[in-house]
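The complex is shown incomplete by one protein chain, all other protein chains being positioned as in the whole.
Let's turn to chain A:
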Amino acid sequence: MSTYKLDYLDQLESEAIHIMREVAGQFERPALLFSGGKDSITLVHLALKAFRPGKFPFPLVHIDTGHNFQEALDFRDWLAESLGEKLIVRYVEDTIREKKLKEPTGRNASRNALQTFTLLDTIEEFEFDACIGGARRDEEKARAKERVFSVRDEFGSWDPKLQRPELWNIYNGKIHKGENVRVFPISNWTELDVWNYIKRENIALPSIYFAHERELILRDGKLLATAKGVIQQEETDEIVTRRVRFRTVGDISCTAAVESDADTLEAAIAEIQATRISERGETRIDDQVSEAAMEDRKKGGYF
């Protein structure tokens, strides 16, 4: 009997593939939201397992804030090209110009919130009915509450009190026109699971996930990448050169680096296993504004 048993990573993988195929089976115009970060790279790998030798039944869609790491953008283009899959990029910059949006200014200003506008416009433009994303429940406590199939109204809003019951592995993707569903195939994965899977499957990642020398801004004890026009320098900022890596890859303006010597996958995994600080706590600046920051953004249409 015991030979017919799946290891936990195989169980998580199978669950994620099943969810992706449900998207393909239930929706007319799905999309996979791709950021160039490790979670969305993992999603692409899972999509290969779910649909090859066929083509993906969805394009990769990137909402580019204009504040991305160049390494992540290069990786994104290389990946789409080498897989022969369709990539759609839409720019927050364009939304700001067209809609005359006011960009947040001042300390720790970020375009993270503005991304939502571009995302909703893109959903409307292509009439996407489902968007697959790489969010995980272990990241943050509002995420811990969200369903795998998360139905959003025509404004993209999440209503945590009106979530559909989600039983066994039955996913109800029936929606009205104008609504869409956010789908999270790796909901049940932890940060460490993602890293272990990347190692097991030998998945390529952008170089900034590994230790490298870099010029950085030291602000409030956090190390921010220097980038012209993205981060306004302040008098108290100190410019330093350190050996660092990025534990998450988001916007330059709200993703901090960690000092590290981990230049291989093994070393990076060892570092994550030993850490006493959570992924978002260490590297995300935008979650720390209030106790319910993420819940509020999700209600506004954010992922």
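Descriptive notes on the structure:
In this section, a contact is a pair of C-beta atoms (placed from the backbone, for glycine too) under 8 Å apart; a residue touches a chain by one contact, two chains touch by 3 or more; residues count from 1.
Criterion: contacts and distances are computed from a predicted model.
Among the names given as "ABC transporter permease", "Aspartate carbamoyltransferase", "NADH-quinone oxidoreductase subunit K" or "sulfate adenylyltransferase", UniProt records the absent chain under the name "sulfate adenylyltransferase". Checked against the hidden chain, the listed residues A:10, A:220 or A:259 yield one contact partner: A:10.
Screening A:24, A:73 or A:113 for touch with the missing chain picks out A:24. When the missing chain is restored to the complex, the residue among A:60, A:92, A:120 or A:142 that touches it is A:142. Chain A meets the missing chain through residues 1-2, 4-8, 10-15, 17-18, 21-22, 24-25, 48-55, 57, 137-138, 141-145, 160-161, 163-170, 172, 174-176, 187-188, 190, 275-278, 281-282, 291-292, 295.
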